[in-house]
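This part shows chain A:
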Amino acid sequence: MSILDAKIPEGPLADKWTNHKNKINLVNPANKRNIDVIVVGTGLAGGSAAASLAELGYNVKTFCYQDSPRRAHSIAAQGGINAAKNYQGDGDSNYRLFYDTVKGGDYRSREANVYRLAEVSGNIIDQCVAQGVPFAREYGGLLDNRSFGGVLVSRTFYAKGQTGQQLLLGAYSAMNRQINRGKIQPFNRHEMLDVVKIDGKARGIIARDLVTGKIERHSAHAVVLATGGYGNVFFLSTNAMGSNVTASWKAHRRGAFFANPCYTQIHPTCIPVSGDHQSKLTLMSESLRNDGRIWVPKKLEDAVAIREGKKKPTDLAEADRDYYLERRYPAFGNLVPRDVASRAAKERCDAGFGVNKTGEAVYLDFASAINRYGKEEALIHGNQNPTDKEIYDLGRDVIENKYGNLFQMYEKIVDENPYKTPMMIYPAVHYTMGGIWVDYNLQTTVEGLYAAGEANFSDHGANRLGASALMQGLADGYFVLPYTIGDYLSKDIRTGKIPTDTPEFDSAEKDVKDRIHKLMNASGQHSVDYYHKKLGKIMWNKCGMSRNAKDLESAIVEIAELRKDFWANVKVPGTADGLNQELEKAGRVADFLELGELFAKDALNRNESAGGHYREESVELSGEQKGEALRDDVNFKYVAAWEYKGEPKDAVLHKEDLVFENIELKTRSYK
Partner candidate 1 sequence: MKLNLKIWRQANADAKGSMQTYPIDGIDGDMSFLEMLDVLNEDLINKGDEPVVFDHDCREGICGSCSLQINGEPHGPDRLVTTCQLHMRMFNDGDEIVIEPFRAKAFPVIKDLMVDRSSFDRIQQAGGYVSVNTSGNTIDANATPIEKEHADEAFEAATCIGCGACVAACKNASAMLFTSAKVSQYALLPQGQVEASTRVLNMVAQMDKEGFGNCTNTGACEVECPKGISLENIARMNREYLAASAKG
Partner candidate 2 sequence: MGILSSSIARKFAMALSGMFLVFFLGQHFVINLTSVIDPDTFNSWSHFMGNNGLVQFALQPVLIFGVVFHFVMGFVLELRNRNARVVSYAKYNGGANASWASRNMIISGLVILAFLGLHFYDFWFPEMIHKYVESNPLDPTRYYAETVHKFESPVRVGLYVIAFVLLAVHLWHGFASSFQSVGFNNKYSVALSKFAKAYAIVIPVGFIFIALYLHLNQLPH
C-alpha cells in the first residue's frame, strides 16, 4: 500500500458510517468555543459546512470571492437533487442509489464514500424542507420527483429549473442565522491565495481582500476547502467566470495530492457556441432529456441543407430523422448518462450531421412530448376529440410548466422559439469529478486540511450522474464534515488561538506578494484572456471529449510553453493595492496553466476509457458493445493521486486501489 490511506472504517458497507460516527472523538460544547475553523468557498458544500460547524459552536470564518455567499456557482445548478427517499414507490433504496452512482461513475469511485452519500441523501431533503426550501410539490401537497439520466427510478427532487439556487439560498439562510449570532464571520470579496502549514498541519490561509488589495493572514485550527471545480481550465465552460482552481492548487502545492484531474464531465445539453466573442457556455438542464428527443438528420444532404439555411428541421419527415440515442441505446434512450450522450453527439457531428452553422449542434425536440401531453390533458379535461391546435396548446402548457424558464432562457440567447422549432444543443465542459484527494473523513493529505463538494475527488468516480452534485455538496457540508472534523479537532482543545505572527505566516505571505509582484511586472504584451483562450483551445482539442496519447503528449509540451510565455509576457494593468479584476484573473489563469499540464499527464497515464475520460486507444472492438468505451479494470482500477514536485510534469503518482466488495464490476451497458 502506498502512503495513501483512505481510512475506510471496518464492517459491512451499510454499517460503516454509523459505526464510524459512534467511535470518533467528539469535542465538548465548551471547548468548541475555543476552536476556529476556516471555510473557503460558500457554495453548497462550503455554505452548509460553515453553517453546521457554527451551529455546533465552532468559530467559523468564511471566504468567498463573490460579493455574497449567495452568488456561489452552486446557484446555477438547474435540474435537481437526488435522494433515495423512494417516495414514488418505484423500488428505490440506499443501495440502489449507491449502485447507480458507482455504476454511473464507471466503477472508479470509493464504495464506502458513495454508500454514505446515499445513506444521508434522505436527510438532506428533510433538512432542506425544514429550512423552507420550496421544492416542487404535487397537488396532494407532497414532494414531486422526476427522473434523470442513467437511472431507472424517479428520485430527483427539484424546484423548477432552479434547484441549485433554492438549495444554496437554504444554506445561505442557515449561514445568515449564524452570522447574525456572530458565530460566522464572513469575508466576502476575498480570495484565498495560500494555505499556511505549521508543523505539517494546515493552520490558516493567506487571503487577498479584493477591494483594497490588502494581503491578510487568517489562522484556524482547521481549514476546509469547498472551492468547486476547475472546468474553467477549458476557458469555455458552464462554470461561472470566476470559478477557479486557485485554492485547490495552492493546497496541492502545499502537499495535498490532486486526484484524477482528467475526469471531466462534458455535459450533453448546452447551448452551442455562436462565435469567437463567446465568454461562457450556458447549460440547459439535463431534465429536458426526460421529454426532449435528440436527433440529427439521417441524410447528409439534409444536414448540409439545414446548415446552409435552405431547410428547417421541421421540414424533415419522421423517417428522415436519426434519433441516434434511441437507436444506439434502446434501454435508456435519451436518458443515457451524460458522458455517453456527449460522445454520441460528437460522433454524429464529426460524421458531418451537425445542424448549426459551425456543424457542432444536434436537435433536442419537444414536438412529440407536446403532442403526448396534449392528448393526455385533453382526455383529463374530458375532450375526446381534440383538434391539433387544442392538443398543441394543452401540451405546450404542460411543457411550459415544467421547463418554462429554461425555454425562455434559450429563446433569449438563441432568438428562436423552442416550442415551435427544436432546440439546438452541444456538449460543453460542466463539472470536474477530479479534485483534491481526500480520505473517508474528507481530510486531504495535509493534516487539518479538508476538501468538500466538487473540490474533492471523492464520490462520482469517472462520471457524475445528473442531480448528484447538489447531493454530494450538501452531504459533505451538512452531514459528513461536521462529524469527521470534530474527530480531528478533539486533539486541539488545548492548543489555544493560533498566532499569525509566525515565520510560517511570514513566508507564505511573502510567497503570495512575490507572485503578485511578478504578475504585475511581466513585459505586458498580451492580456490574461489571450492566454486563457489559448489554454482553453489546447485543452478542448487535445484533452476534450476524446483523447489520445499523441495529442496528450503534445498538450503537455504546449501548456508548459504557454505557461512560460504567460509569466514573461502577460499584461496586468492597474495596481495591486486596490480592486483589480485583471490581477485576479491573472492569478487564476497562472494556476490553470499548471493544472492543465497535470490534467494532460493524468489523462495520458490513464490508458483506458472510463466515464468522462475516453481514450481512443481503448474501445470495444467487437460484440454488442462494439465502438463503446472500454474500461481496463486490470490496470487502472485505482485513484490516481498526484504529488506536487515543482513542475506539474514532474508530479509523482500515488495509487489508491479501489476495492469493490459489494458491487460486481461490469461493463457499463445502457443498451
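Remarks
Convention: a residue touches a chain if its C-beta (ideal position, glycine included) is under 8 Å from a C-beta of that chain, and two chains touch if they have at least 3 such contacts; residues count from 1.
Regarding candidate selection, all candidates are chains of the complex that A comes from, given by their letters.
Model, not experiment: these values are computed from the prediction.
One candidate among 1 or 2 touches chain A in this complex; it is 1, while the rest do not.
Here chain A touches candidate 1 in the complex through residues 48, 51-52, 55, 66-73, 75-76, 85, 87, 120, 122-123, 125-132, 134-143, 159-160, 162, 164-166, 169, 172-174, 176-177, 179-180, 186, 188, 211, 238, 240-242, 274-275, 277-280, 282-283, 408-409, 412-413, 415, 478-479, 482, 527, 529, 571, 573-574, 578-579, 581-582, going by the rule given at the top.
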